[in-house]
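Report on one structure; see the data block that follows.
What you see is the complex with one protein chain gone and the rest in place.
Moving on to subunit A:
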Amino acid sequence: MNRYPLWKYVTVAIALVFGFIYTLPNFFGESPAVQVSSAKVTLKVDSTTQARVEDALRAAGIAHDGIQLDPVGVKARFKDTDTQLKAKDAIERAVNPDAADAQYVVALNLLSASPQWLTSLHALPMYLGLDLRGGVHFLLQVDMPGALTKRLDSIAADLRSLLRDKNIRHAGINRDGDRIVIKFRDAETRSAASRALGDNVADLALAEAGLGDDLRLIATLKPEAGKKIAEFAIKQNINTLHNRINELGVAEPVIQQQGADRIVVQLPGVQDTAKAKDILGRTATLEIRMVDDSPGALEAGLAGNPPFGTEVYTERGGSPLLVKKQVVLTGDRLTDAQPGFDGQTHEPAVHLTLDSAGARIFKDVTRDNVGKRMAILLIERGKGEVVTAPVIRTEIGGGRVQISGRMTTSEANDVALLLRAGSLAAPMDIVEERTIGPSLGAENIERGFKSTMWGFLAIAVFMIAYYQMVGLISVIALASNLLLLVALLSLLQATLTLPGIAAIALTLGMAIDANVLINERIREELRAGMPPQAALSEGYERAFGTILDSNITTLIAGLALLIFGSGPVRGFAVVHCLGILTSIFSAVVVSRAMINLVYGRQKKLTKIAIGTVWKDGITTVDGQK
């Protein structure tokens, strides 16, 4: 009765082999590596890049443990982190001779150190969470009303140019909250404008208002257009973050949308967290506006009542400036920004390239405003700063603009980076941040590992002392549970965090329950006088229902945590739920297979090594009478 058909043994054996293979990479660990990937879409990383990396390392006399090329880029392994850092600098110099215009992203990375055949089976080490490897985690909240406002501002500018193209005279276009108000002097113009707008701008719902000579056309965004803008804003921001993070050189960044208006950014292994945060947190956008230089206006503005439609800004260098609120151009029209030097003064400068619409607007504006000043504003986190406010000398066509004035080289680099990396469609705020230093990460791994190991050993010693042979089998089942759980986590590449390790430990502590249930039941059947073979069989049969029960209640809690948990709780819940599944398998199937192998073949089994089975009055040792 205690025999398994062959296929069951084979299933158990396959499961264990599978567990072993997929757990194996975790023992090899990861070796430090440098990863070179392309910073530009147009630039492909290929074997020539690989050759360049090899040459660079040879030239610098740095030994490597292998270089490989994969779709992500060229990866070179090194024996320790010191070599890795040296190699990074050497490669950086070789592939990006001009630091200001980086063609490649050179980043520190960790590569699985397991042999090739394991990697080709997709057997990779568990993916370590930030709390174990160190790094930064941000949760960014996208300011949707801000995105809508920004879009409306740019629509208002489009309307202005549209009406001018159609020669329709209006008396002012302004954004008022979430609508655009266009004023007209007579009804005919208004209906002409209404027709023109209706034909050309699909996103707007138009309504007429006002009487006499104060006629207005009120444009509001259609709801579906608003939704589209929100979706676009998130996508655009994610793209922008991608670009910015590429500039930072992070090997495996995670940038994902979470919910309707949030973005998660995880930068594993980033050491310079302040820099990362600075680059990410800077929601810099560019705006070009006209300066109001009319006499007395600035003085009024400084006194606290700027003329209508203007506001006071401070120019880099300190002097105040009165700038019109109307935006001529925004960073949306920008296609490229590069740091460089002014051709005449040799001052550091940023060269901007505008798209065709931007170039046309810029040309019109410069033509109409020769002799006036134009302010170039960098808006960062809601605060604007006038980078420079040059006087327009002539009409500027072709969409090439240069910003210079009172910038250092590194400032020019920063500004160019921020502008090139794209403007954010909507401002973002960091609503959650976790930064974990790399040393704390390593410490956390050790703590988690130690807890699990000592706990496991203590349980093993007790089980073997208390239940002897059957106890040993229980311990083997528990070990196979650990093996399968780690294999599953490695295979799924689920992120392992410290709470995840805690869940592994806790799952093992709880999983032993199943074996205790079985073993106690077997003892009880023996106590009741059942022959050993029958007691074994009965013990497993009767205990199974209870094992199922106990795991279902724990699973209910695990699932609730999985659904509602976030951050650390999620990491706990994933491992906890998977652990419950593997523990049912190992406690019931694996241990039964072992029992069957050990005892099932003996036809005349007289005793089971399950420790003392005590009966009232008579003590039987090892199930023997």
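Here is the rule we use: contacts are C-beta pairs under 8 Å (C-beta built on N, C-alpha and C of every residue); 3 or more make two chains touch, one makes a residue touch a chain; residues count from 1.
Basically, contacts and distances are computed from a predicted model.
> Which of the following is the UniProt-recorded protein name of the chain this complex doesn't show: "Protein-export membrane protein SecF", "Transcription initiation protein", "Iron-regulated ABC transporter ATPase subunit SufC" or "Peptide/nickel transport system permease protein"?
Of the names offered in "Protein-export membrane protein SecF", "Transcription initiation protein", "Iron-regulated ABC transporter ATPase subunit SufC" or "Peptide/nickel transport system permease protein", the absent chain's UniProt record gives "Protein-export membrane protein SecF".
> For a quick check of understanding: of A:555, A:589 or A:609, which residue touches the chain that isn't displayed?
From the options A:555, A:589 or A:609, the contact with the absent chain belongs to A:555.
> Of the listed residues A:128, A:477, A:512 or A:608, which contacts the missing chain in the full complex?
A:512
> In the complete assembly, which of A:379, A:440 or A:472 touches the absent chain?
Looking across A:379, A:440 or A:472, the contact with the absent chain belongs to A:440.
> Which subunit A residues would touch the chain omitted from the figure, given the whole complex?
The missing chain touches subunit A at positions 131, 139, 141, 273-274, 277, 281, 381-382, 429-437, 439-440, 443-444, 447-448, 450-452, 454-456, 458-459, 462-463, 465-466, 498-499, 502, 505-506, 508-510, 512-513, 516-517, 520-521, 523-524, 541-546, 549-550, 552-561, 563-569, 572-573, 576, 611-614, 616.
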